[in-house]
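Okay, so here's the structure we're looking at.
Only one protein chain is missing from this complex, and each of the others stays in its spot.
Entry: subunit A
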Amino acid sequence: MKLDRVPVREQEPAKRILNFQEVSYGYNQEEAVEEASRCLQCKNPKCVGGCPVAIDIPKFIRELRDGDMKAARDTLGKSSNLPAVCGRVCPQEEQCEGKCIVGIRGTAVNIGKLERYVADWAMAEGYRNTEKAPSNHIKVAVIGSGPAGLTCAGDLAKLGYEVTIFEALHEPGGVLVYGIPEFRLPKEKVVREEIKLLLDLGVTLETNVIVGRTVSVENLMKDEDFKAVFIGSGAGLPMFMGIKGENANGVMSANEYLTRANLMKAFRSDYDTPISHGKKVVVVGAGNVAMDAARTAVRLGAEARLVYRRSEKEIPARAEEVHHAVEEGVILNLLTNPKEILVDEKGFVKGMVCVKMTLGEPDASGRRKPLEMEGTEHVIDCDSVIMSLGTSPNPLIASTTPGIETNRRGCILINEENGETTSTGIFAGGDAVTGSATVILAMSAGKKAAQGIHAEMVKKGLVPEV
C-alpha cells in the first residue's frame, strides 16, 4: 500500500489570485483510480462513522476503482443529495478522513476528492438516477434552500411528497451561493447543477418568498394546505463589534462582502452590483468565513490582512483554508484585537487601532482567554474592514410563528429524535437550529427531519407506511 495520497493538482497561487476559477482541479480518472486503490476496504470502516450522512465509503470507492462509475454515483446518492458540493467543502480531516485507518501510518485516503470525482463525472456524463415513489399528494413546505432545505426536500420528494421550497433570495442554495466563493465552489457548474438534479425529482421552487413577511407559516398550513413545514432558514445574521468608527464607509460584514461578490457576482464587469475595492483590507476574525473574505479581497486586487485575537493554534478555519490563504499572500496578524476604526474627513476608513493580546487561563469555551497587553496600541493602515465575527439565526420566522421556541442565541429548539419543533407539524434543522455549523451537518439534519415528517404523516394515517 502506498502511504501517501495521490497529490491533487491546483492552480498556482501566483496565477489563481488573478482569477475566480476553482483553486483545486481535482483528480482525473487515472489519479482517482490510483487513489481509490489505496483504500483497504475495511470490514469495519471507521470512515463511515465519521461521515454525518454515513455514505458507504468503501463501497463507492471500490466501485470507482473497478470502473463502475454509475454504481459509485448511486452509492453516493443513497446517502447524499449534494456529493459534488460535499466533496469540495466538507471538513474531511475532522470527519470521514479523520477516521480513516490509513491515516494512522500514512495520509488518509482522499475521500473528499474521490467523492467529488464521482459526482463531477456523473454531471459531465449526464448520468442521473431519478427514482422516486409515486406521488402521495401530500404537500410539504420547506423554508430555505440551503443544504438543510435542499436535502429535506429531496428526501421527501423521493418518498412521494409534493414539496415546495420557499426561498427568500432570488437564487437557491443558501450559503452555497451567497457565502462560499466561486474559487472554492463553482456556482454554475456545481451548485446550480446539483440543485437542478434535486428539482428534477419534482420539487417546486418559489424564490423571492420571505416566510414571515411574504407569507406566514400559519398561512402555509391553513390556507395552502401544507401538512408539514421544515424550517431550514440558516444563521444569516451578522454580528459587529460595537467599536468606534464601525459605521464608517468601507466597514462591512463578511456577509455583505461575500454576498456582493458571490450571489451578485460583483467581481464580473457585466454584473451591475458594485463592491468596495479597497487596496488595504483588514478582515477581523479567523474562521472559514474570514478566510473566504480575505481570499476574495486578494482576487479583487487588495493587500489582505487577518486580525485575530488568539494565536495560530486557536484559528477556527480548516487547515487547508489557512494554508491556501497564506499561499495567496494573506497576512496574519495574530494575538491582535481591534479597538477603534479611524475615519477620514469624508467618512471613509483610514486605519484601525489595535492592541496586542496574550493568552491567559482557559475560558468557558475551553480555549485560553485572550487578554489585552497594556501599552501595545498601534495603528494598522487600511481602507476597508470586513467584520467576520460569526452569525446567528434570523429571528423573523420564530417571531412570526406562534408555538416555536428558541434558545438564548435565537436557535430553534427541536426534538433531537425527529427534528420537530415545539409546534406540531413544524420541523427545523441546519444552522437555524445549531447556529453556524457545516454543510454536511445541515444536510444530515434535513435528512432526519424528512424521516421525522414521514413518520408523522404515517402516524396521522395520511400516507401508508412504506
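What to note about this one:
FYI, a residue touches a chain if its C-beta (ideal position, glycine included) is under 8 Å from a C-beta of that chain, and two chains touch if they have at least 3 such contacts; residues count from 1.
Simple rule for what comes next: contacts and distances are computed from a predicted model.
Think of the chain that is not pictured: of "Glutamyl-tRNA(Gln) amidotransferase subunit A", "Oligopeptide transport system permease protein OppC", "Sulfide/dihydroorotate dehydrogenase-like FAD/NAD-binding protein" or "Alpha-D-ribose 1-methylphosphonate 5-phosphate C-P lyase", UniProt labels it "Sulfide/dihydroorotate dehydrogenase-like FAD/NAD-binding protein".
Only one of A:Glu12, A:Glu30, A:Glu131 or A:Asp270 touches the chain withheld from this view, namely A:Asp270. Which of A:Arg73, A:Arg116, A:Arg260 or A:Lys350 touches the hidden chain is settled by the complete complex: it is A:Arg260.
The residue touching the chain not shown here, chosen from A:Gln29, A:Ser135 or A:Thr214, is A:Thr214.
Note on the undisplayed chain: of the listed residues A:Gly301, A:Pro362 or A:Gly403, the one touching it is A:Gly301. Counting the whole complex, the residues of subunit A in touch with the unshown chain are 18-21, 168-170, 178, 207-210, 213-215, 236-238, 240, 242, 246-247, 249-250, 252-253, 255-256, 259-260, 264-274, 276-277, 279, 300-301, 346-347, 394, 396.
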